[in-house]
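This part shows subunit A:
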Amino acid sequence: MTDTISFSQEVSNLLYAAEGEPLRTCIQCGTCSGTCPVAGYMDYTPRQIIALINAGNKEQVLESNTFWYCASCYHCTVRCPQKINITELMYALKRYSIWKGQHKEGLIGPTFSEAFVKMIVRGGRSFEPVLAPSYIFSLNLREMLQEVTNATELLLKGRLPVLPARIKRIDSFKRMIGRIIPMGGLE
Partner candidate 1 sequence: MKEYAYFPGCSLEKMAVSYHLSALETTKKLGIKLKELEDWNCCGATTYFYIDELLAYTLCARNLAIAEKTGLDVVAPCSACYKNMYFTAAHLKKDADLAEHVNFALEEDNLQYNGNVNIKHLIEVFAQDVSAEEIKSKVTRPLEGIRVAPYYGCQIVRPQKEKEDVEQPQFFEGILSAIGATPVNYPLKMRCCGGSLIISSRTAALAMVRNLLQSAVDSQATVIATACPMCQVNLECYQQQVNQEFGTNFSFPVLYFTQLIGLAFGIPPKKLGIGKEFVSIAPSLLRAGQSKD
Partner candidate 2 sequence: MTEETKSFEPTIIGFTCNWCSYRAADMAGTARMKYAPNVRLIRLMCSGRLDPTFVFKAFASGADAVLISGCHPGDCHYISQNYKALRRFHLMKRVLTQLGIEPGRLKLLWASAAEGAIFASEITKFVEEVRALGPLNWPQPGEQVSTPIMEEVTA
């Protein structure tokens, strides 16, 4: 059988453990978008994204910045009258777009997340200076200067680590991750 699954189902399938009702139950009331602190910066509001997904407009969804602008504040999720887990939906879209290598040009989100994941795999803990190159060059000049100023001040106040943090059992830690994701996929 050549059952083609809808984009809505594809996205739903990416929500491994998220609870909540399926996207098709959305009543388009706009509570999520009314609540969202970032809605004004998004190409489409969260409600519109759900409508586009349910309509099967995959390209339009993946090319939008909406899910990269989600701040994970979960405010929409706790208010949704249909109990749709909208924040997890945004995660699923990020995942989908990274896996497919398809996303809007000029976004910092995708490169930053990749760098972050690699860093944890290498050391087990977060080490801010490693992250900087992943995004610093995507910032505009003014933002880059801001970032450097901030880093300097943090360093002066003793709030920035000089040496990368590492957990002790890093080898077994890496093998553990290897059981979930083949290492080649990340390194």
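As a working rule, a residue touches a chain if its C-beta (ideal position, glycine included) is under 8 Å from a C-beta of that chain, and two chains touch if they have at least 3 such contacts; residues count from 1.
Picked so that all candidates are chains of the complex that A comes from, given by their letters.
As the structure is a computational prediction, the values presented were derived from the model and not from experiment.
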{"item": "Of the listed candidates 1 or 2, the one touching subunit A in this complex", "value": "1"}
{"item": "Complex interface listing, subunit A residues touching candidate 1", "value": "16-17, 37-38, 40-41, 65, 68-69, 71-75, 77-78, 85, 87, 90-92, 94-95, 98, 107-109, 112-113, 116-117, 120, 124-128, 131, 135, 139, 142-143, 146, 149-150, 153-154, 157-161, 165, 167-169, 172-173, 175-181"}
